[in-house]
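Can you keep this structure in mind? I'll have questions shortly.
Note that one protein chain is taken out, while the other chains of the complex remain in position.
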Amino acid sequence: MLKFIIRRVLIAIPTLLVLISISFVLVHSAPGSPFTDDRDIPPAIMKNIEAKYHLDRPLIVQYCYYLKDVVTWDFGPSFKFKDYSINDLVNKSFPVSIKIGFLAFLFALIVGVAAGVIASLNQNSKIDYSVMTFAMIGAAIPNFVLAPALVLFFAIYMKILPAGGWNGGEWKYLLLPVFAMSFRYIASIARIMRASMIEVLNSNFIRTARAKGMSNSYVIIHHALRPAILPVVSYLGPAFVGIITGSVVIETIFGLPGIGQLFVNGALNRDYNMVLTLTIIIGGLMILFNTIVDILYAVIDPKIKY
Amino acid sequence: MKFFKFTAAVLTAFLLTTTSLVAKQELVRGNGSEPVTLDPNLGEGIPGSNIDRDLFETLMTEDNQGNVILGQAESYTISDNKLIYTFKIKKSAKWSNGNHVTADDFEYAFKRIVDPKIAAKYSWYLKILGIKNTAAILNGKKPVESLGVKALDSKTLEITLGKPIPYFLIGLSNIIMAPVPKEIVQKYGQNWTKIEHIVSNGAYKLGEWIVNERIVLVKNDKYYGADKVKIEKVTYLPIPEQSTELNRYKAGEIDYLYELPKNQYKHLMKTIPNEVKVLGRVGTYYYYLNMKKKPFDDIRIRKALSYAVNRDVLANKVLGTGEKPAYTLVPEIVSGYTLKLPPYAKLTQKQRDEQARKMLNDAGFNKSHPLKFELLYNTSEQHKRNALAIASMWKRVFHGAVIVTLKNQEWKTYLSDKRAGNFQVARAGWIGDYNEASTMLDLLTKGHSSNNSFYDNPEYDALMNKARVTTDDVQRNKLYQEADAMIARDMPIIPLFQYSNARLIKPRVGGYPKVNPLGDIYTKYLYIKK
Partner (left out) sequence: MISNDKKEVLEKLELESRSLFQDAKIRFFKNKAAVLSLVIICIIVLFVLFGQNLSQFAYEDTDWDLMQVAPSFLTGHFFGTDDLGRDIFVRTLQGGKISLMVGLMGACVAVVIGVFYGATAGFIGGKIDGLMMRIVDILASFPFMFFIILLVTFFGRNIGFIFVAIGMVSWLDVARIVRGQTLSLKEKEFIEAARVSGTSNFKIVQKHIIPNVIGIVIVYATLLIPNMIIFESFLSFLGLGVQEPDTSWGALVNEGSKVMDIAVWQLAFPGLFLVITLFCFNFIGDGLRDALDPKDR
């Protein structure tokens, strides 16, 4: 196991390096500079601005500067927001995204697995059909339709929840974004869970266990759940990526100060270092998460050895 | 002097005493996006300026209607040759930490703006104001110290101009020209705007700042006019997405909208018409015709395209939030300027369409040999709608003799393509930096960075140069009219409409003006009524 983890970390380094390089080339080949503006900037001033941010140096030198920034974990000033450094901005937005993402993820996992199990135990009943219908709808409704619909209903007509904002992460402000974000994944997880649970319940070892006279709930909890959850675990990686990506939409609609907004604005403003920093952080997170998922998989499935 | 209408201020004060106010004077303002900086000298963009106008005050400031009045200055004198302005700063002008606002603070601030090391984006603005040696300093030919600003004593500031600029005092009211606390800026450098260091000299001081979420300002008791300031606390929320902002307004979380989604306007006028407020603005929306590219060097083509746009439909139906059709560059709201409609504006749309077809035909384009071009605009819901509407007007009027392809690009790509002349027809708009016609007309002078039509008319440039030094208001505005007429004659751009600013304001918010050409709404003039 330790060997496996070390190997993953070793792979992570070149992966991140490739990531940085590609993003670097991409960002710097974009038309316009961070300081292109509607109003004219005198050439002398432009030269000074560029010097201030090392933009007058050859690209390869800038690349080295950037690598240095990564190693020291100090990404310098934002090109756009003059009062803050990139570290400041990311440190402030990151917890917001993590909190929402984590809650949405957890919520999707718990509700999705529960719904899937309940459906599978009542196969072809009304409960099963309603869960499956819900799952189908969930997979088909884009979150940018669901989110404003929720706002319209809960915030504007019922006036029981706020229409947006963060307010330090107070629970009232979390409900709608977390639900809007997790909806799709509740649906997918429920579907996967149901299918795999049905398969496991029909397998020989469950039949044997039942034949031995064990109680139904005991069999399900102690024998069926563990193998049945494996396909869900392997879906967690893609779900995580989806939630991170979806955060761009949810943060825009609810006006949340997270990294999704920071990234899109960074790209639009050509805030080079901001975009690069977020790419690394998101990439790093994905590597980390995939590793956790793999370990989890190994813990649950005794057949897998590293 | 006609710029200083004290009557309006007196009237507002009178009204205030007669309306009953609620005890809790708190306001929540939607503010578009996160401000780029709170440093007034480095400022750029409307969101930052909105907040800075509450935090800081310039020598000359504006009343609620946008008329220029005395701000931190108590009085001023102008030399006979109109080159030297001497300002006396109010004895009661203080920073929020109790220190006096000194002439030194102003001198320091103005020099920061042009300091190449500071590299402020609006440094060019001091050139427009004509402050002595600005150009040379910006080009690195003279030291910053040579700027024509000098503190004679702690409360007396002398500004020297390179040439007489008739709109100097008006221009001075722009928030860029705010003083900064020299000691604190020197001590903390770039970090001086952080909440733990910042002090301000305006009606408010910074209370809380959560990036990308909110900025809270609280009343500044040290402000000389503090007794007239009603709102105790104002919260600015950066919400870039218009529909999100509207939802939060409807849910009662915002009192004052930054911008109204145009596709909701009709509906809002039906349901809550008393909350919809429209202000005209110094600003014009137009399309550049790239005169360096064939066939747009042909005046017939430019005129044909311009004539065929039905500006009434565009302003009243496609936009419909108080915009006015534009046939020239200068909007009619500019103070002291009388708009003269060019001849083509007086025709009916039908006549214009006919002339347009004829001109296009004369220029050699018809159905079998259509004029094909790309219309460039930057990504935005509104620019997209306008472009779609105008493209469909062209399609209809020219019966297939004009084929337009829309092309949108995000802001920076669009800017670089536009500046490099890498387009045929491109969307643009210009919001005035000060309330005077030259803020618009300068655009089309040769060599101006935003002259993206590459209009090159020595006659026009000569007119503008002459106007710049004409101190007589009537004479100067006559010159501006001539220049404006020249644009309608040569049609280097297609003027489309005059900007307006439509927003929703809760009925409980009082003091919102009926007129304010620059759209500079100071919180200190607002109040919450019962």
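Lettered A and B in written order, each chain numbered from 1.
As a convention for this text, contacts are C-beta pairs under 8 Å (C-beta built on N, C-alpha and C of every residue); 3 or more make two chains touch, one makes a residue touch a chain.
What you are looking at is a predicted structure, and each value in this text was computed from that prediction instead of being measured.
Peer 1: Which residue among A:Ile6, A:Leu59, A:Val145 or A:Ile221 touches the omitted chain?
Peer 2: If we include the chain that is not displayed, A:Val145 is the one touching it.
Peer 1: Quick one: say which of B:Ile46, B:Leu406, B:Ile431 or B:Ala485 touches the chain that got left out.
Peer 2: B:Leu406
Peer 1: Sort through B:Lys127, B:Lys194, B:Lys293 or B:Arg385 and give me the one touching the missing partner chain.
Peer 2: B:Arg385
Peer 1: Looking at B:Leu21, B:Ile46, B:Val313 or B:Ala485, which residue reaches the missing chain?
Peer 2: Once the missing chain is taken into account, the touching residue is B:Val313.
Peer 1: Please give every residue of chain A in contact with the chain that is not shown.
Peer 2: Interface with the chain not displayed, on the chain A side: 11-12, 14-15, 18-19, 22-23, 26-27, 29-31, 136-137, 139-142, 144-145, 148-149, 152, 156, 195, 198-199, 202, 237, 241, 244-245, 248-249, 263-264, 267-268, 275, 278-279, 282-283, 286-287, 290.
Peer 1: Extract the touching residues of chain B with respect to the undisplayed chain.
Peer 2: Residues of chain B in contact with the hidden chain: 243, 261-264, 266-267, 313, 317-318, 379, 384-385, 387-389, 391-392, 406-410, 413.
The rule is short, and it goes like this: only the chains that are shown with their structure count from here on.
Peer 1: Taking the complex as given, what residues does chain A use to touch chain B?
Peer 2: 30-33, 35-42, 44-45, 48-49, 52, 77, 80-84, 88-89, 92-93, 148, 151-152, 155-156, 159, 162-166, 252-255, 257, 261-262, 265, 268-270
Peer 1: Which bits of chain B are touching chain A when the two form their complex?
Peer 2: Contacts found on chain B: 33-34, 36-39, 42, 44, 116-117, 119-124, 138-140, 190-191, 193-194, 210-214, 237-241, 243-245, 247-248, 250-253, 410-413, 415-417, 419, 448-450.
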